[in-house]
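Excluded from the complex is one protein chain; the other protein chains are retained at their positions.
Each chain gets a letter, A, B and C, in the order it is written, and its residues are counted from 1.
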Amino acid sequence: KDYKEPPPAPLFEPGELKSWSFYRAGIAEFIATFLFLYITILTVMGVSKSNSKCATVGIQGIAWSFGGMIFALVYCTAGISGGHINPAVTFGLFLARKLSLTRAIFYMIMQCLGAICGAGVVKGFQQGLYMGNGGGANVVNNGYTKGDGLGAEIVGTFVLVYTVFSATDAKRNARDSHVPVVPSSIALQQFEIILAPLPIGFAVFLVHLATIPITGTGINPARSLGAAIIYNREHAWNDHWIFWVGPFIGAALAAMYHQVIIRAIPFKSRS
Amino acid sequence: KDYKEPPPAPLFEPGELKSWSFYRAGIAEFIATFLFLYITILTVMGVSKSNSKCATVGIQGIAWSFGGMIFALVYCTAGISGGHINPAVTFGLFLARKLSLTRAIFYMIMQCLGAICGAGVVKGFQQGLYMGNGGGANVVNNGYTKGDGLGAEIVGTFVLVYTVFSATDAKRNARDSHVPVVPSSIALQQFEIILAPLPIGFAVFLVHLATIPITGTGINPARSLGAAIIYNREHAWNDHWIFWVGPFIGAALAAMYHQVIIRAIPFKSRS
Amino acid sequence: KDYKEPPPAPLFEPGELKSWSFYRAGIAEFIATFLFLYITILTVMGVSKSNSKCATVGIQGIAWSFGGMIFALVYCTAGISGGHINPAVTFGLFLARKLSLTRAIFYMIMQCLGAICGAGVVKGFQQGLYMGNGGGANVVNNGYTKGDGLGAEIVGTFVLVYTVFSATDAKRNARDSHVPVVPSSIALQQFEIILAPLPIGFAVFLVHLATIPITGTGINPARSLGAAIIYNREHAWNDHWIFWVGPFIGAALAAMYHQVIIRAIPFKSRS
Partner (left out) sequence: KDYKEPPPAPLFEPGELKSWSFYRAGIAEFIATFLFLYITILTVMGVSKSNSKCATVGIQGIAWSFGGMIFALVYCTAGISGGHINPAVTFGLFLARKLSLTRAIFYMIMQCLGAICGAGVVKGFQQGLYMGNGGGANVVNNGYTKGDGLGAEIVGTFVLVYTVFSATDAKRNARDSHVPVVPSSIALQQFEIILAPLPIGFAVFLVHLATIPITGTGINPARSLGAAIIYNREHAWNDHWIFWVGPFIGAALAAMYHQVIIRAIPFKSRS
């Protein structure tokens, strides 16, 4: 009756390199990250080019664009690739041994390629506008130090990866819960997993609401890389390390929190 | 235990022309598209007529109107007609042989008639306003080429029809998934299908956030036709082909992506 | 396996007058309508009193307030009273014989009392502001005829009651559906009913996006009556009939559409 936890993924799983589902998963990550950058950077451009933010969807509309796309795309690709669409998420899940190293690296490459193509199409539409309005690239804004930007990326990615772990943890209801209103069952766990894209998308939306004024919000190295490569100006590259180091630290902290505190793995007391 | 996939729909299914459910489905598509145009075009008019966008629901409100109506209407008509409310969606599903040619054509006609009536009622309320504010018709905006507009419609409709296929694919969890947290079951598939209107509605919302500045966002030929017929000015008709060709190409690409990559039908490897 | 439809409710059901659950349902309707008016009218006042709509939650925020409260309150009271919170919804469900006449009248009275109290508390907070900013009362705005207002109320309430019927119709998946992706089952129907508050709340939100510029959006006679009684100025009373006649006509049309077209009751062909 209780949920049987799958064993940790091996570092290298030679068999998966011969299966169509491995490559299909990579293509699905590519397409999803492509559509993610296309829609979000186009929304950013539409808001940036207008003098009156009132005549656009506004900064809040940008936050909806990022969060909403993650919701829809995770929903659409969860059954194919797990629905990462973000190297920091892939990194966090890899640390928790949910996928092999081979697969993790393959996913990250496909995500970055997709992001570059997505930002490229937006630039293709409106080259002048794109270059004149910052190209959707992440930089630390005036008035904030690089340390602020790094901190914002770390905590922001923590919020996202913490939500990914919490919302997809198949053991959560099998654990002893003192709260009597939540009965345990396999069916219940399944609903929670089906609904998981909703809190995950909301987490992305909420981090954007909070940190767009600081860094434009990365919390996704593929998104930052895609925009930086297509924009390709020095001031964007100067801060670029922040949008890899920050998300990876945040994802690692979230994975650690989940394994040590929530799952209590070091103490072997899976109560 | 595994889901048994239904056979492809025949091109012509004479029996369905004699069933009440066939005509009921057409009426449901008519009413849904009528309500869709009525609410969305009325929202567009309310925003357009005001000098200060701040004193209206804003451009973001328009995007919510289109996306939210699709969510509510797909939810309400999914069990009656499949909840298309859009000739591009009908076309994509027809290419995947989910419905007969007879039914596809019948749906498209009813959708277009519903859209014309919906826009007509809005014009009836406020004729001067309607004609003075563009009538909610889709045109390629200043600063963009017709190629930009066509591209935006193709990718935008791809996002929508890709979401429709992904979110309603009954085989998605029956496929071999490496992600161990998603157990397979019929019940699970049912939840996903019940929830499908939510990502579908969000996809429409998100495409509007991104492409309202370019074309006002069509991605639905019935919506574009209804507004164009009731508005009936030359500059709207000049661009009108874009809002049929773009969505049909986008829908075809999404259908192809789903059948070739996700379903791998050409390779006969339904793993 | 198929869903067994309950018999039509009798006009008078003397037994229910002796049951605690009857009175509890009425109290639940009172409290829900009280909270509905309190939150929504307070939101309207916050937006109205500010010169710059940008420094408030805006007109879109008002639409969220009405739609969001209906979502939350229907979710909370569905198991107690059916979650009407609106005499037009009660009227539509009564026409479809989903509840007795006794209960329908009792609900409407409790809804109106709750609405009056809710608006009264808002006035108590800020009497000058309340009277100076229209008190959240529904009137036909300048530039629109009374016929426009009546039409907007009829179609708006049709959208709402159509969603109520479609989203809670237990037979919808038991019907013959040509769409093979939607398998039929009792469980499936239950999910749909559990999720019903979401499309219902969205319908209210969407009608507000569209018709706030015309009438401030009634589609709920208790809401209109509560604000009118507490505001109590002649120009609000002059239009007041529109906010009873319109919603009741719209609800009747939606009930008729559902019974005649969707359920096909007159033709006795429950296929």
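Convention: contacts are C-beta pairs under 8 Å (C-beta built on N, C-alpha and C of every residue); 3 or more make two chains touch, one makes a residue touch a chain.
Every value quoted in this text rests on a predicted model; they were computed, and no experiment measured them.
Enquirer: For the chain omitted from this view, which of the shown chains does it touch?
Expert: A, C
Enquirer: Of A:9, A:76, A:137 or A:167, which residue touches the hidden chain?
Expert: A:167
Enquirer: Pick out which of A:46, A:151, A:218 or A:247 touches the chain that's been left out of the picture.
Expert: A:151
Enquirer: Using the document's definition of touch, tell me which of A:27, A:109 or A:159 contacts the absent chain.
Expert: A:159
Enquirer: In the full complex, which of A:60, A:133 or A:259 touches the chain missing from this view?
Expert: Touching the chain that is not displayed is residue A:60.
Enquirer: By the contact criterion defined above, which parts of chain C meet the unshown chain? Give residue numbers in ascending order.
Expert: Missing-chain contacts on chain C: residues 6, 16, 19-22, 24-25, 27-28, 31, 35, 38-40, 42-43, 46, 49-50, 52, 54-58, 60-61, 64-65, 68-69, 71-72, 75-82, 98-99, 103, 121, 124-126, 129, 168-170, 186-187, 189-191, 193-195, 197-198.
Enquirer: Identify the residues of chain A touching the omitted chain, counting contacts across the whole complex.
Expert: 52-54, 58-60, 63, 143-144, 148, 151-152, 155, 158-159, 162-163, 166-167, 169, 172-173, 175-183, 185, 187-188, 191-192, 195, 198-199, 202-203, 205-207, 209-214, 257, 261-262, 264, 267, 269, 271
Note that in this section only the chains that are shown with their structure count from here on.
Enquirer: Given which chains touch which, is the overall layout a line, a ring, a star, complete, or other?
Expert: Its topology is that of a line.
Enquirer: Measuring from the mean of all protein Cα atoms shown, which chain centre lies nearest?
Expert: If one averages C-alpha positions chain by chain, the most central is B.
Enquirer: Looking at where chain A touches chain B, is over half of the residue numbers used by both copies, so same, or under half, so different?
Expert: At the contact between chain A and chain B, which are copies of one sequence, the residues are largely different (under half shared).
Enquirer: Could you check chain C for residues that touch two or more other chains and list them?
Expert: 54, in rising order.
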